[in-house]
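First, the structure itself, so that you have it in front of you.
The other protein chains are all here in position, but one chain of the complex has been omitted.
Chain IDs A and B follow the sequence of writing; residue 1 opens each chain.
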Amino acid sequence: MSKMRTPAMEKIEKKNAKRKKPVKSTPMRESWKRFKRNPTALIGLGVVCILILVAIFAPLIAPYDYKVQDYSAMMQAPSSAHLFGTDQFGRDIFSRVIYGTRYSLIIALFCTIAALFSGGLLGIIAGYFGGTVDTIIMRVMDIFQSIPMIMMAMCIVAVLGNGIPQLVAAIMFASMPTMARNNRAAILRVRGSDYIESSEAIGVSQIQMILKHMIPNAAGIMIIYFVGFLAVSIMMMSSMSYIGVGLTAPTPEWGLILNDGKAYLTSAPYMMLFPALMIMITCFAFNLMGDGLRDAFDPKMK
Amino acid sequence: MSNLLEIKNLKKYFSTPRGELHAVDNVNLNIEKGKTIGVVGESGCGKSTLGKTLMRLHTPTSGEVLYNGEDIAGMPMKEFKQKYRTNIQMIFQDPYASLDPRMNVLQLIEEPIKVNHKDMSKADVTARAKEMMELVGLAKRLEGSYPHELDGGRRQRIGIARALSLNPDFIVCDEPVSALDVSIQAQILNLLQDLQEERGLTYMFITHDMSVVKHISDDIAVMYLGQLIEKCPANEIFKNTIHPYSQALLSAIPIPNVHVKKERMILKGELTSPIDPKPCCRFAARCPYASEGCMEKEPELREVKPNHFVACHYAEKFMK
Partner (left out) sequence: MSENMLNVENLVIHYETDEEVVEAVNNISFRLKKGEVLGLVGETGAGKTTTALGIMGLLPPKVGHVIQGKIELDGENLFDKSEREMRNIRGKKISMIFQDPMTALNPVKTVGEQIAEVVLLHSRCSKVEALKRAQDMLAMVGIVPERYKDYPHQFSGGMKQRIVIAIALACEPELLIADEPTTALDVTIQAQILDMMRSLQKKQGTSMILITHDLGVVAEMCDHCAVMYAGELVEYGTVEEIFDNPKHPYTKALYQSIPSLDKDVDRLHVVPGMVTDPSNLPEYCSFADRCEAKCDLCEKADPKMIRLNEEHCVKCLQYTKEWEGKINE
């Protein structure tokens, strides 16, 4: 009902008539609604979904085995037989890049989860308790952070040796300070809210306060950082492989493929172009999605 | 008359980079059972801090708060939580910010019951929460709604239900109606009054709105920069205002009547800083009647006539 009908109202009524039942509005649904309205965020999400599918169905998509060396077809430029060309051992770069998606996504996911459970937890503790606990944790993190991330990761690999678990540990340690800082900020923002005080007033214990009120309310911001960190992890992993620490050949990791191609940069630029593009697209997609999530969860903060 | 609460020399200082902030300074106050004490003052006068200190949301710097004769200010937090958390409750100022946005109405009202009665079965908790919803006038269909879907009045009803669900004797109402529209404000004030009559509640009603405080309170305490400067029965303060600050506060209220043209006492300047205050009358800097005597000594709260306490060296001068 209304005082004065306008075309806009009819449009909305038509739209609502199509819907069967009015959807119950929860904070989560509201966020999803905002996310859906954001085209760039949807593009990001779409690309990420495609990448995940590619990773799952890599054996079906890839035309060749990523580690089979074909000496009859070395250093071939992109063609219909080899979409992205071949490398100096005759391996199909397209297949390697496709399989690389598996490594990049899975390792990045592990790294970020590990960072969340170490750095994130420290940040939450520091943010919640404040005072001396906060000071001690954050100063240790400051010391960590004063060492460049990549340098730190390299040192850890140097000590622990090459391999995927070592790489994950290295990236985790290197990204711990940032993760701690972000999560602490997220908790501090929630900590200052009136509803925390009102829960304190009804006698909610500290553990419950963190689990039931602070983490659920800070979760939105934490997810934003989480997605952002996936991009950072992929970058770090590739950079490390590129300079030859962490993973070893013949793992088809994007950084390693880049490394393979660097000697032939002038004669066969395609060898570096495609893996580099993949890294770029992946990070870009994660960042678009992260920005979309920020707008969705936190409409006030832009 | 029995005092439910006796506040003795209560102090709450905050340390800031610029010095000690005397948020609540040497407050003495008795609160009778079943009565409402109104605490008024401008922003920064320490009225909210006083309420939160009674709630133990702040730990007092020094002083005593006797609740039925037992000091609750000095007791360990754990003991306080066990013995008194359910007795003393609070209704918060901003119903928009004081409810967790990720919980629905029923969950919000169940929370205090769950937390404090761990032995209660889930069904009992829900039944009790529903009972509370009815008590404060929240319709049954709102059970699954989230705070963001409700208007200020209903949100404040949730806040009241949360406090009442623990069966408290004493409720600190921290500006419970200042964020609400006038027509909704009246609904909430009436609800608070009804609940008080039904359950014999004792209120500390903190507000900056003189007309609201006059309406709801039995006694009124005026605060200025952390100190109590005047305390008397509600009617008395409007008839025989003594402290110059209270006079100014009263004369500043715009009256919704076109024919009453008040002689207004406009104060110069603004609230001075409560950080490391000098030992003199804190109002002296803005007081139109201040003399040298005011700058030398801090006035104490004294009974100038039965039940009327004033902290002013020259209180007798202002008495009618």
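The rule is simple: a contact is a pair of C-beta atoms (placed from the backbone, for glycine too) under 8 Å apart; a residue touches a chain by one contact, two chains touch by 3 or more.
These numbers come from a predicted model, not from an experiment.
Among the chains present in the display, which ones are touched by the chain that isn't there?
Listed by label, the shown chains it touches are A, B.
Touching the hidden chain in the complete assembly: which of A:Ser2, A:Ser72, A:Ser146 or A:Thr266 does that?
Here the residue in touch with the unshown chain is A:Ser2.
Just to verify: which one of B:Glu42, B:Glu143 or B:Asp218 makes contact with the chain not shown?
In the full complex, the listed residue that touches the missing chain is B:Glu42.
Sort through B:Ile7, B:Leu135, B:Leu195 or B:Val212 and give me the one touching the missing partner chain.
Selected residue, touching the omitted chain: B:Val212.
If I consider the whole complex, including the chain that's not displayed, which of B:Ser15, B:Thr59, B:Gln82 or B:Asn190 touches that chain?
Within the whole complex, the residue contacting the unshown chain is B:Asn190.
Please give every residue of chain B in contact with the chain that is not shown.
42-43, 151-154, 181-187, 189-190, 193, 208, 210-212, 214-216, 235, 238, 248-249, 251-259, 264, 266-267, 270-271
On chain A, where is the contact patch with the chain that was removed from view?
Contact residues on chain A toward the absent chain are 1-4, 6, 8-9, 12, 37.
The working rule: only the chains that are shown with their structure count from here on.
Taking each chain's centre as its mean C-alpha position, how far apart are chain A and chain B in Å?
Chain A and chain B have C-alpha centres separated by 48 Å.
Using the touch definition up top, name the residues of chain A that touch chain B in the complex.
Those residues of chain A that touch chain B are 24-27, 30, 193-195, 197-205, 208, 213, 216-217.
Which residues, counting only chain B, touch chain A once they are in their complex?
Checking each residue of chain B against chain A gives 52, 55, 57, 81, 85-86, 89-90, 92-94, 97-102, 104, 111-112, 115-116, 144, 146, 148-149, 159, 162-163, 166.
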